[in-house]
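One protein chain is absent from this view; the other protein chains keep their places.
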Amino acid sequence: MVIADIAVMPLRPFGCEEEMYKVVDACINEIEISGLKYEIGANSTTVQGGLDEVFDLAKKIHLIPFELGCERVITIFRIDQKQGGITIDEKLKNHR
Amino acid sequence: MVIADIAVMPLRPFGCEEEMYKVVDACINEIEISGLKYEIGANSTTVQGGLDEVFDLAKKIHLIPFELGCERVITIFRIDQKQGGITIDEKLKNHR
Amino acid sequence: MVIADIAVMPLRPFGCEEEMYKVVDACINEIEISGLKYEIGANSTTVQGGLDEVFDLAKKIHLIPFELGCERVITIFRIDQKQGGITIDEKLKNHR
Partner (left out) sequence: MVIADIAVMPLRPFGCEEEMYKVVDACINEIEISGLKYEIGANSTTVQGGLDEVFDLAKKIHLIPFELGCERVITIFRIDQKQGGITIDEKLKNHR
């Protein structure tokens, strides 16, 4: 089990916020469909799952903006893995 | 008003998780003291404030691990700014 | 002396690549003016300097896109600091 956070940034050619948020909402919807545990943050979405699962999911949602007319996408994907596994709840146990 | 997320990663010479989490807790404590609105995520903490405020805070907490015996620190600081300002609540309005 | 890399991403409302690259070029120009040692990478620019210097520079170039008509900017700023200081040349000594 690893913790990963994913931020998909549609760069062009969106002129207004609505187009941009439509893309972000489609990405978050795909994360929900994945069945993985996830938490939505203001700048990225954090998911918890097997290493292969989170890599597959990150690749999938990185491609969503192109299906919605975007021409340039930067995705940032950060993976935190611990020998023996780690969960979001364990990592945040001192803060919730 | 900007939204920024900060992840401070103490690299050396911590041998155990407890030392590492002690540093992270001290960083989060400093964020709380700042009085800025914040949300703790599994891989980073998101803060909301003026541009100068969030830069000053990021610099301050980047230095905390050194005070606690850490010898190498990588900090990642991501700033999202919108003409006219943006808030965490506005950005997440479709998801909460 | 710390090593930092900065990536300024102009999100809206640029419709074409030229507008986007004009912003990135203006950012890199400002880095050159700073007098700090820097290296341009495909996804970010790495600078070497004092902690205050690199924070000041990151803030300055984060604001450049707004002066050029951009309405939404995400900047990613990563700082690597070592007790006693570190340089780009030292960090890459095995690879150049």
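When the chains are written out, they are named A, B and C in that same order, and each has its own residue count from 1.
We take it that contacts are C-beta pairs under 8 Å (C-beta built on N, C-alpha and C of every residue); 3 or more make two chains touch, one makes a residue touch a chain.
On a predicted model such as this, the values are computed, not experimentally measured, just so you know.
In the full complex, the chain left out of view touches A, B, C. Within chain B, the residues in touch with the undisplayed chain are 9-17, 20, 72, 74, 76. Residues of chain A in touch with the missing chain: 51-52, 55, 58-59, 62-63, 66, 70-83.
Listed by residue number, the positions of chain C touching the unshown chain are 3-5, 7, 21, 25, 28, 39-44, 46, 48, 78, 80, 88, 91-92, 94-96.
Here is the rule we go by: only the chains that are shown with their structure count from here on.
In whole angstrom, the spacing between the mean C-alpha positions of chain B and chain C is 20. Between chain A and chain C the centroid-to-centroid distance comes to 25 Å (mean Cα coordinates, whole Å). Each of the following residues of chain B touches two or more other chains: 78, 80.
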